[in-house]
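Only one protein chain is missing from this complex, and each of the others stays in its spot.
Think of it as A and B in the order they're written, each chain with its own count starting at 1.
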Amino acid sequence: MTTETLTIDIDGWDGPLDLLLALARTQKVDLRQLSILELVEQYLAFIEGARAVKLEVAADYLVMAAWLAYLKSGLLLPRDPTVEPSPEELALRLQLRLERLNAMREAGARLIARDRIGRDVFRRALPEGLRVVRRSLWQAEIFDLIAAYGRISARTRPVLHVVANRPVMTLETALERVSAMLGSAIEWTAIERFLPGEAAGAYRKSALASSFVAALELARQGKLEMQQQSAFAPLYLKAAP
Amino acid sequence: MTDERMIDETRRAVEAVLFAADAPMTVAEIRAYVGDAVDVRAALDALVEDYAVRGIHLVKRGDRWHFETAPDLANFLRRDREEPRKLSRAGIETLAIIAYHEPVTRAEIEAIRGVQISKGTLDVLMEARWARPAGRREVPGRPLTYATTPEFLSHFGLQSRRDLPGIDDLRTAGLLDPVDLAFEGLEVESDADSA
Partner (left out) sequence: MTDERMIDETRRAVEAVLFAADAPMTVAEIRAYVGDAVDVRAALDALVEDYAVRGIHLVKRGDRWHFETAPDLANFLRRDREEPRKLSRAGIETLAIIAYHEPVTRAEIEAIRGVQISKGTLDVLMEARWARPAGRREVPGRPLTYATTPEFLSHFGLQSRRDLPGIDDLRTAGLLDPVDLAFEGLEVESDADSA
């Protein structure tokens, strides 16, 4: 091979495949008609030459060289049918890879040669620009408004009305009710039975609390007995015997 | 067909140079690109004529030439985008006070809210066109008063401010009793627990 090629720095190639492609092109044939054997010899000669001039030859170039030397022997020696894959297959695969790399290299060259913006064609350098005017569309509901006013009023007004408006059963009422109902309760009766039937929600809670206090008071007076199996178990009352 | 529409090379070159330029150009500057031999002025005149009917015009400002969009199309070069935004708590409270007490000064709003209001809050209400300045109060310092607008009434679906629920209505609706409301909430919860 030409000695000039051998003096080229190994760094000039993007890896062994790139170097192989460059060597293949020196055969000046369609890559499909490429002589792989000749290519292998070119490569091995190149690597030998590069080492002869004391260039550091990168590991992947040497790995490729070893592999190609193996491929070369396979191609030259009589075929051993037990060896898979066959040297012919390996050679064909190498050729296919070179074709593909070559195709992409040519495609890249054609791409980069197109009429490119900023080199061959130009866009407007100083566009006025289009404007988007953002407008806030404020949203609020009538409920938010009156609730806000209620909130302010509640914050700044005396809180007298707060208690007045709450449904409660006073202790006096509870005492009267429990005392009156106790007459008929000769069996153990759950305290809930002493509450007004229609009582619900806050009022029921209030009635329960007041009735409980009333029951304690009546028990203290000896007018009733109380029974509970365990903490939080149902509380039973009955008239004192 | 292309024959009668053919434009000479100089005119096309001047057109392209001015289009790609990053600043308006003098005739001399244009000539530096398209060559000395050609009649740049004639090309410019022809281009002004070509573009007169288009959405882009070639114009001369001082002794410099440039392309710009036709002035009558300015309205197409912007578009509005409406972004729905929810009024802040301070905003809605301030608006409520204005609605219930108008005309009301800023100091009065702050006295009622018990909190200072930032300038932005009133600005937002005015940007939303729900509040407006409503003259000055004739007291020392002549403070500005604020009131609601017709847009306020229509946004909130009110015929007039008299449609706003009064204090008694608010009380009946429980809106004056946040303490009670919270209490009721707890009740329901614990009832559910014991069930």
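Just so we're on the same page, a contact is a pair of C-beta atoms (placed from the backbone, for glycine too) under 8 Å apart; a residue touches a chain by one contact, two chains touch by 3 or more.
Keep in mind it's a predicted model, so treat the numbers as computed, not measured.
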item: Hidden partner chain, touching residue among A:L62, A:L76 or A:A103; value: A:A103
item: Given B:A16, B:V48, B:A147 or B:A173, the one touching the chain that is not displayed; value: B:A16
item: Touch residues of subunit A, complete complex, unshown partner; value: 14-18, 60, 89, 92-93, 96-97, 99-101, 103-112, 114-124, 127-130
item: Absent-chain interface as seen on subunit B, which is shown; value: 2, 5-7, 11-17, 19-20, 32-34, 52-56, 67, 69-70, 73, 76-79
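Definition applied: only the chains that are shown with their structure count from here on.
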item: Subunit A and subunit B, separation of their C-alpha mean positions in angstrom; value: 36
